[in-house]
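What follows is a structure written as structure tokens; I'll ask about it next.
What follows is chain A.
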Amino acid sequence: MKMFARTVLAGMATLMLAAPAQAQTTYNIASLADFTGPYADVMKDLNGARHSAVAWWNAEVGKDLGVQLKMKDYDHRYDAAQVASLWPGIKAELNPIIALGVGAPDATALQGRLPADGIPLIMSTAGYGFGWKSDPWVFNPRSTYAHEAAAFLEWYRKQNNVSGALKVAVFSSEASPAYVDIAKGLRKYADENKATIDLVEIVYTEVQPTDLTTQVNRVLNKGAQVLDVQTNTAAVVAVKRALQALNKKVPIVMSSHNGITASASAIGGIANLEGDYEVYGMAMPTDENTKSRQFYEKLKSQYGMKGGWTVPTVMGLNQTLVALRAVEAAAKKSGAANVTGRGVREALLSTTITSEQTFEILSDVKYTNDAPFPTTGATVNIGIVKGGKYITAAPGVAVPQIGKW
Partner candidate 1 sequence: MDPAGVFATSFARDQSLIRTRKQLICLILFMVLLAVLPLLVGPRLVAVATSALITVVVTVGLQICTGYGGQINLGQAAFMGSGAYATAVLASKFGFPFWAAIPLGGCAAAAFGFIFGLSAVRIKGFYLVLTTIAAQSLFHFLVLNLPQSWLGGSNGLSLEPAQLFGYVIDTDRSIYYLCLVFAVVMVAGAFGIARSRHGRDFVAVRDDDVASGMMGIDVVRTKAMAFLVGSFYAGIGGGLWAYYVRFVAVDQFTLFHSIWFVAMVIVGGIGSITGALIGVVVILSIRESFISLGPTFVQVVPWLGGDVVFATLNIFLGGVIAAFLIFEPRGLMHRWSIIKRSYRLWPFSY
Partner candidate 2 sequence: MEAMAVPHGAAAGARKRPVLAAQDIGLQFGGIKALDGVTIEICSDELVAVIGPNGAGKSSLMNCFSGFYRPQRGEIQFDGTSVIGKSVHQIARAGLARTFQGTHIFSGMTVIENIMIGRHMHMRSSILDAFIHFGRSRNEEFAQREVVEEIIELLEMEAIRHRPVGTLGYGQRKRVDLGRALAQEPKILLMDEPMAGMNTEEKEDLARFILDVREARGIPVVLVEHDMGVVMDLADRVVVLDFGRKIAEGTPAEVQRDPAVLKAYLGEGTR
């Protein structure tokens, strides 16, 4: 008996000694995806990016840290009802320390219960005014769409030496509350900056507009110098065709989910978008050899990246990198064996995720308890089609302050 006890003890001691070198604590990430709903077309890239980023982190960061992460996909068809019925199972079966979401249904279905579940959720999109609440559990790596557009407008105004207010027309749609939110944010921004921005009109259209020639003509007659289209690619195409019909060259500014590449493929060629802009707070998948591009190439050659160098891929990367860096910070703080969802959230709120840590895919990300997105220090990149080529027009443009709407 004594002998046995001694053997056990000795064995345990050996294990404990070996532990620092080998023991890996495995944690889970829940990857919410939309394979069968309206965003099925971007999911391959977005989700592929998530998986390869996790693989990279496990191999190059987690190994030394003693943490391994496993990610599992869940299809929610972009439907809040489906998210609600999936989540308790995810929580019980996977017990994730962090979750990755796609869009509004994730946030709306889960924000009521995440604090109790103790799991933070990282979105792939920019923020929204309707999510602007303090004590967040749902995090966006970028400021809101309205903030991003505002950053562009300020930059554009300076760039073109516009004296007086820059006249802007917004094309929105009531098909989704998210579109309405963007328009509301821009309205708020314009109201706060009457000297520099004149929001001449918010045009509401169908999600698949019939024809916008009259509407575009009207806003041009009102002197619009920039057309903001942050809804979908169908709207970009319709606005562009209207401009072509009118033979006018007024730049359109697009967002990440309906950016230059996506809109170009919907209109049938990037040449159509000559001189148009896109703006968002993450790296642009241009052909330029940036640090983010190098990171992507590395993922592609070593970590099974399936997606192309596209906006959805960048979206997948940015949310996953924020999640991974938060886990990293939490593990460093409380030890590899003691990472919890709450700990990860604490880490998100207390540490700055530097641009370097995200391979310049994001600017420095610093959350406060006031908002689910970085309110200070955020920057955007601006892309343009110039000479038929998709390039960065301006990197790191600062995001202005807007009051809550």
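Following the convention adopted for this analysis, a residue touches a chain if its C-beta (ideal position, glycine included) is under 8 Å from a C-beta of that chain, and two chains touch if they have at least 3 such contacts; residues count from 1.
A quick word on the picks: all candidates are chains of the complex that A comes from, given by their letters.
It should be emphasised that the depicted structure is a prediction, and the values quoted were computed from it without experimental measurement.
Checked against 1 or 2, the single candidate touching chain A in this complex is 1. Contacts from chain A toward candidate 1 in the complex involve residues 33, 35-36, 40, 43-44, 47, 72-76, 80-82, 84-93, 104-105, 108-109, 111-113, 116, 129-130, 174, 176-178, 180-181, 184, 306.
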